[in-house]
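The complex appears here without one of its protein chains, the remainder shown in place.
Now for subunit A:
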Amino acid sequence: MLRHTAACFAAGLALASAAPPASAQTLRFGLMEDSDALDPTLARTFASRMIFAALCDKLVDIGPDLKPVPQLATHWELSSDEKALTMHLRPGVTFHDGEPLDAAAAKYSIERHLKMPGSQRRGEIAPIDTVEVVDPLTFTIKLKQPFAPLLAQFTDRAGMMVSPKAAERLGDKFSTSPVCAGPYRFVERVPQDRIVVERFPAYWNKDQIQIQRIEFRPIPDSTVRLTNLRAGQLDLLERLAPTDVPQVSRDAKLKLGTTYELGFQEILFNTGREGSPVADARVRAAFDLAIDRNALNQVVFNGEFLPGNQWVSPKHPNYVKEYPLPKRDVAKAKALLAEAGQPKPQITLTVYANSEAPQVGQVIQAMTKEAGFDVRIQATDFTTALDAADKGNYEAYLYSWSGRPDPDGNTFSFLSCKAPLNYARYCSTEAEAALQAERGSVDAGTRQAAWKRLADRVLTDRPGIYLLHRKLLWAYGPKLTGFVPYPDGLVRFTGLKLN
């Protein structure tokens, strides 16, 4: 018995000494929230996208400059009528279960996104009619009508491929053990505590993957997340609070990664609310003129964000330059209110009860008061605010959108007459025509003209007032190198090293 125990002990020691030191090989990544279901078809949160960046490669990726770059598809062609996209897959790619990633698997994944009950991807790729396998590494996507944002959709979850074998076996429980073709494979998940993935040895680009394991740890409070980084319990954290930037900059051991987001913060107005002052476009214009975006940015966000007035930031290639950032003009705002016959409009502004939104509300309240507005702030939790927006039970709503690589993802769902996110109840035939035009062609000139026509209408009607574009902030410890910030807020693990 004693000999047996000693042998076990010795074997244990040998194993322990042979294994690489966990801390040197494990990247501990602090997330702001826990992920929802780890199924690319069903997932809906930003946190899940963070984890998919390790687990699931996409057909196409975006570069730091927002241009599409090959990932699982090496190249692609669009037919002359823009209704067929042929994609060529990278040879020799396998899923984490060893199954080959071929055209049949790609067809399966895209059809799963389209047909699975509860799929969150269906709306993103709805214009797809059929997917046809051409040869083992080539497939063609036939569209019902031209759809310019399609390639951009494939740079996110709609472009993620899942193993057909695993998806069939697990059904709607796929999220309990996701099998994709990314650089890391799933190990375990303890809800609210950690999600662990490990390096996939057969990954097609394995030479670029240096870190052995990644532990995603949800820590909702940004102060606590930063304290953990400073204590050496984390190597990387996302969504650092802008007010903590000076603290990170002062600390010689910590590094900061920043880039501007693809999304925006805006004040949405319920234009269809009868009897409310916000139903009048002149009142909305006055509200816009009463706001000083630069001051708002300085006061609440330490000047870290980027003031904006459109669905894309002033640095974006599709920004409509004919409509630059407006200057605050209280006198003009007062004149507009007088013209509308509402010199002292009372407006309820719904904001999330987090650490920043109520502050934004208070600054706006103070600024607009000078023009005659009486803004009442209603702070509520995310779900309640969303419910109110859905039911049209609000007047003004401070809303944030995470953004999409193609500007269509920042506009169509909000401004098209029957779109599900049209909380403003806005409908304009000219705006609708412009939206259809930008969707209908991949030609850059045609699309930019459509964006201009959309701006002509929307920035005059103001169903919402675009305020700011957040800066995405990451902080990381001294051991991590090779970190490159991407505007979609996701981390690319290729090239990352832990020294």
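Here, contacts are C-beta pairs under 8 Å (C-beta built on N, C-alpha and C of every residue); 3 or more make two chains touch, one makes a residue touch a chain; residues count from 1.
Methods note: contacts and distances are computed from a predicted model.
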Tell me the UniProt protein name of the chain this structure doesn't show, selecting from "ABC transporter permease", "Glutamate synthase (NADPH) GltB1 subunit", "PadR family transcriptional regulator" or "Aspartate carbamoyltransferase".
"ABC transporter permease"
Which of A:K107, A:R199 or A:R217 touches the missing chain? It is A:R217
Looking at the full complex, which residue from A:Y319, A:W401 or A:Y426 touches the chain that isn't shown here?
A:W401
Among A:P64, A:G118, A:P343 or A:G392, which one is in touch with the chain left out?
A:G118
Check each of A:R44, A:H75 or A:R169 against the chain that is not shown and name the one that touches it.
A:R44
Absent-chain contact - pick from A:S80, A:T383, A:T429 or A:N499
A:T383
Sites on subunit A contacted by the missing partner chain, in the whole complex:
34, 36-37, 42-45, 117-120, 122-124, 172-173, 175-176, 190-194, 217-221, 223-224, 227-228, 230-233, 380-384, 386-388, 390, 401-402, 413, 420-421
